[in-house]
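Okay, structure first, notes after.
Of the protein chains in this complex, one is absent; all others appear in place.
Let's turn to subunit A:
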Amino acid sequence: MPSSSQTSVGSGALSHAYLQHPSLRCNVPESRGLFYDDANRLLICVTSSQVFSWETVTFNPDVSPSVDSIPEGPILSIRFSLDKKVIAVQRSDCEIQFFHRETKQTLTHKCKAGSESILGFFWSDSPLCDLAVVKTSGMDLFACDSAMNLRLVETKKVNVNWYIYTHESRLVLLASGLQCKTITGFQLSTAGVVRLPKFEMTLATTESNSKPIISPGDVHLITVYGRIYCLQVDMEAMLLHTYRFYRDAVVQQGSLPIYSSKLSVSVVDNLLLVHQIDAKVVIIYDLFVDSRAPVSAPLPLLWRGYQGSDTSSQQENEGTESSTSSENIVMYEDAWTFLVPDLILDQTNKVLWRVHLDLEAISASSSDRSSLLEFLQRRKLEANKAKQLCLGIARALILERRPATQVTQAIDVLVTAYSYSVKAGIYKELKNEKTTATTPTNDGASPDNERGRASGSSIDEEEEVEMNLPSGSADEQQESQLSSPAISPDELYKFVFASVEEAMVEESDYLVAIITEFLRSISAEKLKVDLNIYVMTVRLLAHSKRFAELSLFTTNKIIEPSKEVALQLLESGGQNLRVRKLGLDMLRQLSLHHEYISSLVQDGYYLEALRYAQKRKVTSVRSSLFLEAAFASNDMQHLAAILRVLSELIPGFKETSEYYTFHGLLNETSSSVAV
């Protein structure tokens, strides 16, 4: 391993994106080439007569590839049909061969030699066609039945220099013109084939290069948050232009700076990663926000071993030929191919990497807390980690005693995100998805399902101009078993407020202000929260002796009434009779007769208590409570009255030893009072 790459590959250095060990190895002897079938997410390795394919969705290095035999011949490109029953191989610029994997049937499709040549092909799940063949003269759409009969459905006549297609966007862009900057686009979605308005890409000219030409490697189709963007490199201007596709328009949406003559992109968890290959750094952008500022500073892409305990052993092994890092990784080597959306194929080492994000590192380097929280709430791939980070940030904001406005903003972000995810059904739906395993193929998905999932994966609401796109990452989401990073009010109470209470008890004014904002926020979203937060609020207000406000909070029902709150009021009312009365009133209003009567007696209002018990026919309160209270007050008339009421209230009371005892006491003390 060259020492220069040692530092960048080491696990200790700072990075926001990294490659994770283990990789998917596809080192087949006598390999003649590696291909990637993005529709089926298959990594394909071909030998002279065999096709090895690995599922990249599961990304399990231990699973052996499936192997198919095909006749020998040149292979320009290879793609499995969407039901994976047919393998299609482009043999030359005028011939595509199809092999049925089960019936071993073979079919050869040829185009008119000389007048046109085949640029490539892809399978489609649009209702109109199953296969699209892009030629220099245009695009042929074919229907293909189970017997592998190809039937030409439609031809789109366009002069094509080159094309790009991604299955996740279902979008094909055909480039024409001398500079290849005139783009015709078609979307072959489940809703049909839609022709997009033709548009011109922006190209700066310089004196040295007055007619720059766009090559297919300069254009990237990405799908983030259910939106489709086209990114185009303008090397003369050193800009990466972004275009967003709407149903009836293509709108340029700003440009990102380029710091390298070679550039590629990945999309991880709806974030755009621009690899500045010469500079060996990656810059992360979140196209969701209007700002085109990067999420974080440019940092190298790193390689990481197993997480946790392995990290230390990794460091010890540095410099030696470690068993786990047998491949000689050189970051951003020429032989790297960037695959849609987040894979990197290292042709030299014959390994496939997946790009990961280090959310922790990204949050650590961000200073704007509420934007960071918004950012984390949009994460889906590592929802749990994002959630934990959010909770940590919220706690830290409070513990660091940040200005209340800042904390409020942060809380609003979390509450709004939760409310949105509940309304959109993501919060619950995703939990369901975990249990119901749907096949990640096209067959099962009806247009409705696809659409629903697409909107589910998008936080954006601009559906009026949004194309109905199946979310390409839906499969991936299932794979990573995610739930939403949304945090429910109960969780906010439990993991933020309750957990900081002890530390903040001397700053209860501040904490109460924050809790009020939290309550306001959830009330605005019509959400509910664990009633213990009200108990806590009572405790905090009483602690700082803010009795007037405690009373306001209670009468205005900012503190929602409950038995727990009432009991806390009684307890806190030890210092303040007014507060105790608030608790008593609450008990009465909640018809908690037993607690109300017991508390009245405890306060010495035993006559009122008994009257209330008599009125409500409450017999659960120990009769001795009243009797003892009356006896202690030394008022024998009261005692007599109580004995009489109890005799009426409780059947058989006169037979109890209690009656006997107190009746005796009464007679001893005063013979004049009749019972």
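Worth a mention:
Quick note on the criterion: contacts are C-beta pairs under 8 Å (C-beta built on N, C-alpha and C of every residue); 3 or more make two chains touch, one makes a residue touch a chain; residues count from 1.
The definition used in the following text is that contacts and distances are computed from a predicted model.
Of the names listed as "L antigen family member 3", "CCZ1/INTU/HSP4 first Longin domain-containing protein", "Sestrin 2" or "Prolactin receptor", the one that matches the UniProt record for the absent chain is "CCZ1/INTU/HSP4 first Longin domain-containing protein". Touch with the chain that is not drawn comes from one residue among A:R79, A:H220 or A:R588, which is A:R588.
Checked against the full complex, the one of A:D125, A:D218, A:E517 or A:E595 touching the unshown chain is A:E517. Taking the complete complex into account, A:I558 is the one of A:V57, A:I558, A:L592 or A:L649 that touches the chain left out.
Within the set A:K110, A:K423 or A:R578, the residue that contacts the chain not displayed is A:R578.
Seen from subunit A, the chain kept out of the figure touches residues 403-405, 408, 509, 513, 516-517, 519-520, 523-524, 546-549, 551-553, 556-558, 577-578, 581, 585, 588-589, 605, 608, 615.
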